[in-house]
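Worksheet for the structure shown next.
Heads up, one of the protein chains got dropped from this complex, but the rest are sitting where they should.
After this line comes subunit A, so read on.
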Amino acid sequence: MANTSFGMKLQGLGLGLASRFAAHPIVQKYGLTKPAEKFAYLATKKGFQLVQKGLAKKSLDKNNKNNIKALPSPPPLFDLTLSDEQQMIRDSVKAYAQNNIRPLASVADEQAKLPENLLPSSQDLGLNYFSIPEHLGGAGQCSPMTSVLVAEDLAWGDFSLAFAILASTSVVNSISRWGNKTQQALWLPKFCGEDTLNNTPINAAIAVQEPQPLFNSALLQTHAKNNKKGYLLNGTKSLVPLAGTADLYLVAAQFKGKNELFLIPAKTKGVTFKASPAMGLRSAEVGTLQLEKVQLDKDALLGNGNVPHKQFNYRQFIDSSHLTWCAMAIGCCQAALDYLIPYVNERHAFGEPISHRQSVAFMIANMKIEIESMRLLVWKAASRFERGEEFHRDAFLAHHLCMDKSMEIGTNAVQLLGGHGFTKEHPAERWYRDLRVLSVINGGLQL
């Protein structure tokens, strides 16, 4: 079974991606020469594991060259070097963003519609496999640090489409981190296309935000009550991606004075959707999710019955969500800077490139300064999360910095293009609309 789907996945793989991967220095370095292994990396869980094993074996060989036993690792030093694996993933995602996301962004935004092929093609990146436990067919490697790199690079392609792609991955990450065994066994294989119609992986989304002006993610109006069959839910959720098209929603609601998440299949009675397009995020098909007397069974409460240290942690959930949004904002801002540098060098006024004017050049310099600032704060918080250290303050500060600075960069991106920036001839006005969501949204994403 696994082998069949492995082969199927290989066929579905984008060639551009595969050749980029094959040419990657890391692949050369570790001698991952068997074509199947190379191609497989991006394609399937199986392939992912193969490469993992290959890398692990190589590094083991290196360590054991002189039959010296590996010493206990020294305490870590301040370091900003990505691992080989992270660099490899980064390059693949960036290539995908360049070739498969960018070309779709403008039309998708205009039509407020998710391109049909996007979600299936993004499956080839294998993002959903990372955090799924090995016994359920994934790699069992939930890495918040790698996830922020992925989020940044996807959003460098397009912010709103990255949101759509990461919606399902975020649900997978949440179930892998906090779900109980029954929930994991029921839902996670479906994200790999097992037990589903035509072996097509299911899509899912997280719903936290509610339509009130002073919405506070800690004080949810959506609430759940205990009853004989399980839980009864009522409430309204806004800015939900893939509204009406996903198969499963992970919904935040207040239950017994605590904030919890509930797994709600889209077809559950009492669940209705209304398209509610917004200023930005248009191609992610955001909408309002209405829950009216929604009856859920006892397995719907995420992490129900887990031992204490595996129990759902709402604050961590919100912090991790903010970090994903921050990483996406960084990617979008980086895209803006990459776009503007050639533009201000080529655009002439008063007989010279406008980049020769300090008023223009300093805006570019400040974009760079603030992008670097945002990135370091997000990396610090995500790496603390990954090591299991307290990261609330770091995530909180990262979010506050990104809210301010990314919007500043968004508005300056339009400004630097002048009147042209105000038109749809350039992507800056889209970035401007998308980046405003940073200080608006809670939830929706998860590392």
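Criterion: a contact is a pair of C-beta atoms (placed from the backbone, for glycine too) under 8 Å apart; a residue touches a chain by one contact, two chains touch by 3 or more; residues count from 1.
One rule holds in what follows: contacts and distances are computed from a predicted model.
For the chain that does not appear here, its UniProt entry gives the protein name "Acyl-CoA dehydrogenase (Putative)", which is one of "Acyl-CoA dehydrogenase (Putative)", "Ion-translocating oxidoreductase complex subunit E", "Outer membrane protein beta-barrel domain-containing protein" or "Cytochrome b". Screening A:V107, A:A185, A:A349 or A:I369 against the full complex identifies A:I369 as the residue touching the chain left out.
When the whole complex is considered, the residue among A:L188, A:L302 or A:A398 that touches the unshown chain is A:A398. For the options A:T182, A:T272 or A:N345, the residue in contact with the chain missing from this view is A:N345.
The missing chain lies against subunit A, touching residues 75-83, 145, 214, 216, 218, 337, 341, 344-345, 355-356, 358, 361-362, 364-366, 368-369, 372-374, 376-377, 379-380, 383, 392-394, 396-401, 404, 439.
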